[in-house]
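These notes concern the structure reproduced below.
Only one protein chain is missing from this complex, and each of the others stays in its spot.
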Amino acid sequence: MSFWLAVLRQVARNLRQTWPSQFMTLLTVSLSVLIFAFFYLVYMNMLGVGDKLGDDLRLIVYLEEEPGPEMQEQLRRKILAFDEVEQIRFISKAEAYQRFADQLGNDRDVLDDMPRDFLPASIEVVPLKNLRSLSQVKLFSDYLARLPGTLKVQYGQDWIERFYYFTRLLSIVVLLSGGLLIMTTVFMVSYTIRLTILGRQAELELLRLVGATNNYIRTPFLIEGVLQGILGSTVGIISLYTLFHWIKLRFSGPGILTIFEFSFFQGPTVATIIFISVLLCTVGSYLSMQKFLRI
Amino acid sequence: MSFWLAVLRQVARNLRQTWPSQFMTLLTVSLSVLIFAFFYLVYMNMLGVGDKLGDDLRLIVYLEEEPGPEMQEQLRRKILAFDEVEQIRFISKAEAYQRFADQLGNDRDVLDDMPRDFLPASIEVVPLKNLRSLSQVKLFSDYLARLPGTLKVQYGQDWIERFYYFTRLLSIVVLLSGGLLIMTTVFMVSYTIRLTILGRQAELELLRLVGATNNYIRTPFLIEGVLQGILGSTVGIISLYTLFHWIKLRFSGPGILTIFEFSFFQGPTVATIIFISVLLCTVGSYLSMQKFLRI
Amino acid sequence: MSESNGAMIEMIKVSKIYQPDIRALSDVSVSIAQGEMFFLIGMSGAGKTTFLKLLCNMETPTNGLIEIAGRDIQKLRGKTLARMRQKIGVAYQDFKLLTDRTVAENIAISMEVSYKKPQHIKKRVRDLLDRLALADKHDAITGELSRGEQQRVALARAVANSPTLILVDEPTGNLDATTTRRVMDLLTKCNHSGATVIIATHDDSIYRDTQHRIMELRSGKLHLIREGLPQ
Partner (left out) sequence: MSESNGAMIEMIKVSKIYQPDIRALSDVSVSIAQGEMFFLIGMSGAGKTTFLKLLCNMETPTNGLIEIAGRDIQKLRGKTLARMRQKIGVAYQDFKLLTDRTVAENIAISMEVSYKKPQHIKKRVRDLLDRLALADKHDAITGELSRGEQQRVALARAVANSPTLILVDEPTGNLDATTTRRVMDLLTKCNHSGATVIIATHDDSIYRDTQHRIMELRSGKLHLIREGLPQ
């Protein structure tokens, strides 16, 4: 196994002699992984937040008349035709009266003189708790308003609508930033690797001239790529974890923790991130090198 | 002015001969400006959005009794002791009854039998429209609840509170991403410039040896720095503007435009961004070069 | 003839034109026997370096056939090419040393690629440095040596792996008479132990009295081949 001995000696020597540029590459990889994972984490947690905030969202469809069982079935079918929903509940005039009375509490005697059916019947629709249906709440309400026999559709406040638009805008911002960053990152890592290899072009050329096989030349670089990928991504993820904890601590006031529940990546996600970094580093050095080996 | 002639000839030749690496630097600068300006724009607009969303925020403090003018003055002082506010309005029992009646519209006859003072008097407090006071709405409401004679404080829905937390979290995320990115950018630009100069180290050294003055060596680099700063930041800002328009078009549904009003940078901001890029590029090349000139 | 059988190098009507139209070699045909020592002379720009570059496959000929040890070198690829190169030692005119490595590392590199044992490498390096009067530069950074010292390091690297074909381009350009003699002694020793040695040079002191063949190039054309003086 003189090949592996020779290769490992090469790697050791390279690391010793070119550590400033190796360190630069490592820093680049770490920073890139940090940035990428950061955005992914934000995006992931943002979806979760949307979930929480949508918890008590319901659309209330006021109806002209009390629907019979047959009519109820028909309405239910029409609603489901638009989108799947979490729950559909029919509320009769009597139920509505009862609820209003409960809400008034001690003042319920105000209602004593009112007819029992002065409040209209309604349907309560609870949409699915995911960002897509949340972002469509306005469309959904317009659709419901056009159903036959609908008086009016209500869904909480303007707040909800605004919040949904805001969430949508936010997700676009996050995706765009992520895109920009990943572009920058790829550009940076490949540029750094290319320059590192350019700086050792003389050595590569000489090795070829004295009769080194391509494997002999290539393997040390690939090993360095693997090492850099592993180290770089680990450092990046550890930094992110530290950052994450810092944010979590800052927000650990009792008010918020109940609303937002931040979660870090699971093991498999971390493994995937490390694997992808290693792959990119290796493929990056491989491709940059290929050019010189062909001369 | 043979000096300037010589320098300009140098610049022209450098641009012609080293355009690949010049292009790389340009790309780096553009990307950096794009990313930085993007985050700044998002942050700016986010503040604006907070503003809009807070538009109809008001805290309603229900009082046990109708306050006399003296009492009103005292309450007003106490409220202002917490924070400046936009407006404080006192609503008497009669006014409250009138409003309720107006809201009921055709159904107002329901109230005919009620006493005119069955609704409590209240104070309407409109906080200042900035993110800071929005983020303190909960604290504010707790404070108001502890005022003497307060029955209960109401401020819209839970939604508002949640939204404020969300906005606060978001601003931290944006600031953090921005920080990370600016770090990456500074690192990248300085690294690129350093490498560009490293690639021309032989030339710089030779120029010194044949007796070029420091100004003769330095000025072409500084001019290139200025050019790159101007071009790079202009390209970056134009790309951002294009992106901005694309987002604006995507969101030009009638529903949202009324809520969010996106605005691009004003002239002075653009000028500042360009100025800062030029400064950074120039200072960057100056510092990287200084090392070689001293040898 | 037994010579065609024992020919190390067989060049037939080889031309080399550099882009766009620099004729560095035109129609050169020559045959060099195994174990021969061969001098290549000619004015600056005559094409000597180009000739050597073609032999070690650094450049490909525009026309013609080049055979080394009976094999067409243009057809070699991958591992076979690498193994062939390990058997050819080249001292380049511009040295091609790794200036940030030590002298010992530079010389060792040609042996490492064919997986020689570290002890063997160490011994060989010391031995070569002794022969070339560089014993005290073993651990010096190659970039900090004087030019003449670098030239000897390049030569040492070329012969270190005991190649069967040694190409030397202007080995004494930066060397004084005494050191030149040491270098020539080393090359002669290699030649005696069986290697074919081709030396491109301007220095008439090293080929004036030789009994080996001398080929002169004039602006890319083979001008004459002089048989060596009888010993």
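Per-chain residue numbering starts at 1, and chain names A, B and C are given in the order in which the chains are listed.
Note that a residue touches a chain if its C-beta (ideal position, glycine included) is under 8 Å from a C-beta of that chain, and two chains touch if they have at least 3 such contacts.
Treat the numbers as computed from the prediction; the structure is a model and nothing was measured.
Although it is left out of the displayed model, the omitted chain contacts the following shown chains in the full complex: B, C. Within the complete assembly, B:213 is the residue of B:87, B:154 or B:213 that touches the hidden chain. Looking at chain B, the residues touching the absent chain are 2-3, 6, 9, 13, 17, 202-203, 205-214, 216. Counting over the whole complex, chain C has residues 18, 41-45, 49, 93-94, 144-149, 151-152, 170, 173-179, 202, 204 touching the chain that is not drawn.
Everything below uses one rule, namely that only the chains that are shown with their structure count from here on.
Set against the C-alpha centre of chain A, every other chain centre is closer than that of C.
When each chain is reduced to the mean of its CA atoms, the one lying nearest the mean of all protein CA atoms is A. Chain geometry summary: the mean Cα position of chain B and that of chain C are 68 Å apart.
Chain centres here are Cα averages; for chain A and chain C they lie 63 Å apart.
Centre-to-centre, using mean CA coordinates, chain A is 23 Å away from chain B.
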